[in-house]
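Missing here: one protein chain of the complex. Every other protein chain is in place.
Residue numbering begins at 1 within each chain, and the chains themselves are lettered A and B in the order written.
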């Protein structure tokens, strides 16, 4: 086992892991800024503790399900240092775990934004453990490790493997559709939809924090996408520029469709980035611009319909953002990835469509099942009094600005 | 075409691009913290949408002007993967575009701070498109691509090429002097200077956000400077330590000259970093400390004169910060870069002086012209009522803390 030959890859994947880890701070602040002030602390706590629980669930169970790798051996074995170790040298397999964990932990972070302001804390941690330990790695292994011959099946049936380079489907659609199941099981926030059919608007608490969250997500996203190559030899500047162009398209489309609204525009950047993940390694930059622009517009309209017409109280709009824009991205890869549209080719529309729908469908079913079971067993919702008082004081006995609260200023 | 030989460079330049991209979040929060609360949302929106417009203008027009490279070919060509492609392998030219775009987009981000609190939104986007698509790449190409034989001319006349390693002139002075033109065309904020000659102080809204912006800028700046080498083979630790020393000098000088003021001190760090860009590859660390210290002091005094004596209402002081400290940096490279002062040599005072003045002069003329034309055609200024009400509610129909605004707390 040559330990030294993977050092550059360890460095490369480490930087990816750090960048995607930073995205979790982004998830936290996006939620802090969007929820009411009485639920800001709870938002921060959910993201942080969910991340820790995800780490443990994925280390002991999930990663093995997806990739068949277990770390319950001596450090000399798992770093690849011991003679005959099946692990890659310089601890490459360990940093790869870190990288992929930051993806896995994005699933509860996505859900967190949908169920905000009225979900109980410990049941959500249990859902996190089940999702990151079992549900997510089940599909992750199918898409990224050809488990159950999933990729072989699609390639045989539809002429190409399912291409989800950085996870439009595996991460974003999966998280978004799980979140839809969770939101439906949880129900809308108190007084959100009146009996006479009126919709009561609930304003966000803090636009600068919302924007900070969006920026942290955008910054880390370049690691999410480019480092998905997982080795320096496989790096491709195309992934970087495609991410950039899709983000720009998402910003501009959401700015126009959202009529200059800061929440829509900052989420539009994310919509473009969600949609570009799948095909960022095969599409042309101009194709990516188009894919991102469609996603930005889609987010604005779907968010509005979701909240006001369909009365689904998905607080941050994580189903439109990750679920629908992710689905669009998975499919769009089969369109704009074609060589006839300037792409690198090697993808088919049908493979992308079928693979995307299977991912979204599994996630939606999983979300209904997991949160459905938790609902009838432990209960997943705060009491009316807790919700009215806010999750911060009810669950954490402290608000976001304790000094101000105490002084009564 | 050997694709694999540029992989390390793609990784290297990508990290630079991500770091400089993060600086844009810094520009946003520096402005959020410095303007009044009624204009915080507008600050965030300007930086984000300007970045998206810059991406498109630079991709389709600007980059071609500066470097003669156009991306309107298949993805297999532009990634260098196709046989006979003139592009570098592994998509190096694409990630290089991303890196240089983050520089180009800094120009409107710099201007944004000067014109804050009273500029219209769409005319500013048009200015951004013209600047990033035409004006900036015009001079960028002269300085960094020897367009029109600019470098040959200076070398022949003054004994050395114009050394602007990371853009004290190309980016900062150019942005700062453009901003001066824009600020002069726009005029001062309402009630800023009274008819009896009195100056009405307008306090910043939020020092922690201002400081967050400064930190994000400082952090990303090490990518701005070091990754300007554009290949791992050309990396030089000297650039990193010089940036560090200039930042330290700027902090201490601005802390002393600014009498312990947090706004001055956090901008002092930036002043040092602006000034060190040009000569960071040739100066000695102690020379850089001196250059940064001069910049820190210069910023404090020039900002004060600018606002109070000359009555130029440059809200964030972007002309003193980027325009004057940038100019100082371009010239200082010709002094402290000399081998006799411990530098690496290869620069001349006259080349630096002339190159710097040409860059600043072009930018100032461009600023007057672009904003002058926009002023007499579309109009660049909010109505008095919009300005009084604040750009947030007037343009974006929402304030920075909507829940608080609604609850009337």
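Details
Keep in mind that, in the parts below, a contact is a pair of C-beta atoms (placed from the backbone, for glycine too) under 8 Å apart; a residue touches a chain by one contact, two chains touch by 3 or more.
Everything numeric here is computed off the predicted structure, so don't read it as measured data.
Note on the undisplayed chain: of the listed residues B:6, B:96 or B:266, the one touching it is B:266.
Residues touching the missing chain, restricted to subunit A, are 4, 7-8, 10-11, 13-15, 17-18, 21-22, 24-25, 28-29, 32, 40-41, 44-45, 48-49, 51-53, 55-56, 59, 71-76, 78-79, 81, 90-98, 101, 121, 209, 212, 395-406 (touch as defined at the top).
In the full complex, subunit B touches the omitted chain through residues 8, 12, 15, 19, 36-37, 203-208, 211-212, 215-216, 218-219, 222-223, 226, 232-233, 235-241, 244-245, 247-249, 251-252, 255, 259-263, 265-266, 269, 282-286, 289, 339, 342-344.
Rule of thumb we're sticking to: only the chains that are shown with their structure count from here on.
Averaged Cα coordinates give subunit A a centre that lies 33 Å from the centre of subunit B.
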